[in-house]
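Every protein chain but one is kept in place in this view of the complex.
And then chain A:
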Amino acid sequence: MTWSEMQPLLSQACSETFSMVAWSTLIAVAAGLPLGILLVLTDRGGLLQNVVANKVIGQVVNVGRSMPFIILMVALMSFTRWLTGTTIGTTAAIVPLAIGGIPFFARLVETAVREVDNGLVEAVQAMGGNSWTIVRKVLVPEALPSLIASTTTTIIALIGYSAMAGTVGGGGLGDLAVRYGYQRFETELMWITVAILAVVISLIQFAGDYAARSLHHRGARSGPAPKLRLLKAEEPEAADIAKVA
């Protein structure tokens, strides 16, 4: 296969991946953010404590999270048909991608929002702020660096999921690598695809880390990228106290 043969294939696959990932990220963030915040608010001791709602949302999120994507895609077919009128193609692939992304992002949001110092919530309560004010003025802005890191993680996971979209004719880079690289033994094309994915993922990660770090506030703290906090709970408070003392 020559470059001139590969080039249109690659550019089409890229644009398909882009549109799948972009739309599904948008939807996942739009729906996952409130869901993740609700998970924190309805938890025991939360502002809108509601154990039943918390259990229900938590369970839905858990099921959504643990479902292998390829199964989710097949399981959602009738829903996809109802929504888009078709079960194949890029548009049809966006539906399961978005739905798979929502619980994924919601869990990350939950972790990020939980890290916001409860003292800040209390301070705003003491000023007479209501729950909505607290979400808007405290939880979201204070968790923003972590939320951006979570978005980065979600985008990258969705790029991974989108490779399976080929199963429903969604196209994209992953599909290209499977169909040409694996099934037709076009090893060269496969490696180019892999390289493109690697570069794109690195760029996204870099941009995400940069954005998160530059928001992570201004001056003083210049620790590791906030993304790491998803793995290990950090206690910024302790450091602050030590500094003050």
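Everything below uses one rule, namely that contacts are C-beta pairs under 8 Å (C-beta built on N, C-alpha and C of every residue); 3 or more make two chains touch, one makes a residue touch a chain; residues count from 1.
As a working rule, contacts and distances are computed from a predicted model.
S.K.: Out of "hydrogenase (acceptor)", "Aminomethyltransferase", "Methionine ABC transporter ATP-binding protein" or "Anti-sigma-W factor RsiW", what name does the UniProt record list for the absent chain?
M.R.: "Methionine ABC transporter ATP-binding protein"
S.K.: Just one of A:130, A:187 or A:214 touches the chain that is missing; which is it?
M.R.: In the complete complex, the chain left out is touched by residue A:130.
S.K.: What chain A residues would touch the chain not displayed?
M.R.: 44-49, 117, 119-120, 122-131, 133, 137-138, 141-142, 144, 215, 217-221, 237, 240-241, 243-245
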